[in-house]
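Before I ask anything, here is the structure I am working with.
With one protein chain removed, the remaining protein chains of the complex are shown where they sit.
Our next item is chain A:
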Amino acid sequence: MSIPSAGAASAVAKPQPARPKGRRRDRARLFQEMGMLAPAVILMTVFLIAPFILSFWTAMTNQPLVPRPTPVRFVGLANFIRIFNDPLFWTALWNVTRFTLWIIPVQCGLAFLTALLLHQKIPFRNLFRGLFFLPAITSMVVVCVIWATLFQYPTGPFNQILGFLSFGTIQPIDWLGDPNWAMVSIVLLSAWQAYGFQMIIYLAGLQGISEELYDAARIDGANALQRFWHVTMPGLRPTHVFVLVITTIQAFKLYTQVAILTQGGPKNSTETVVHYMVRIGYEEQKLGYASAVSVILFLIVLVIALLQRFLLRRYDV
């Protein structure tokens, strides 16, 4: 409150932080506030907190998808033990790890490169930014339809380009059908679809670096490369951490592309944790078992998120 009106104001409406006792209007106000908060609280409780808590419980039962006459049994950690003894689970975990290790350089690299280009003063910058962002608003299902044609064996565009560039020495690759290449294909199309988001984050990061720092570096005689290395990169450190974590979490939740294009194949080379979970829960109808997988998935995401907190606190602030 500013000084002139202070006397009059405090007589009518007392400042909020102090909470004087017993006022009728306060009661009505509290009810109204509760009413405004209630829809969100109720919906989040029912559709987020409840299933979350339920997942820990179901994970320890033999809950089926369709109710059976026999009662649901408590099986303790049996589901987790079964998961850890299932080679397919480890394959899935290894596959998403592999996917993560691939997608980080490809997707973040592409995002960083395009952000650096867009950050320059260049004609039609907004047009380019608009074009670069187009894949990010394209639905993954649509992306799969397009890229399935690009990956066609043996005469799809990618194979033609490879053959052309290598003067026919490289044999056509069965992108989605070869266990060695299927995950690479998934990486390529995923990176194309999702890099726009990271690009925007990088652009915001670049805009956050003060122009004075560049001027100072220029006066000290730093060339473009040195300026990039000693001004841009340190300035982007929190952005890098954020982008890395977001990409990693996204990567561990890999599902749609795989479900549509490869169904985890060939030879389980693209089986992922979420696809494994859905397969068990929905196709094999073992929801208890699938819930155990979802608990593990949550723990993985939690660890990555905590790591981000830790790293950001170290580098930022």
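The rule is simple: contacts are C-beta pairs under 8 Å (C-beta built on N, C-alpha and C of every residue); 3 or more make two chains touch, one makes a residue touch a chain; residues count from 1.
Note that in this section contacts and distances are computed from a predicted model.
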| item | value |
| --- | --- |
| "Lipid II isoglutaminyl synthase (glutamine-hydrolyzing) subunit GatD", "PadR family transcriptional regulator", "Sugar ABC transporter permease" or "FAD-binding oxidoreductase" - which is the UniProt name of the missing chain | "Sugar ABC transporter permease" |
| Contact partner of the left-out chain, one of A:187, A:201 or A:231 | A:201 |
| Listed residues A:95, A:159 or A:247, member touching the removed chain | A:159 |
| Interface with the unshown chain - residue positions in chain A | 1, 9, 12-13, 16, 19, 26, 28-30, 32-37, 39-44, 47-52, 54-55, 58, 63, 65, 67, 113-114, 117, 120, 122-123, 126, 128-150, 152, 155-157, 159-160, 192, 196-197, 200-201, 204, 219-221, 223, 238, 242, 246, 249, 253, 255-256, 259-260, 274, 277-278, 281-282, 287, 290-291, 293-295, 297-298, 301-302, 305, 308-309, 312, 316 |
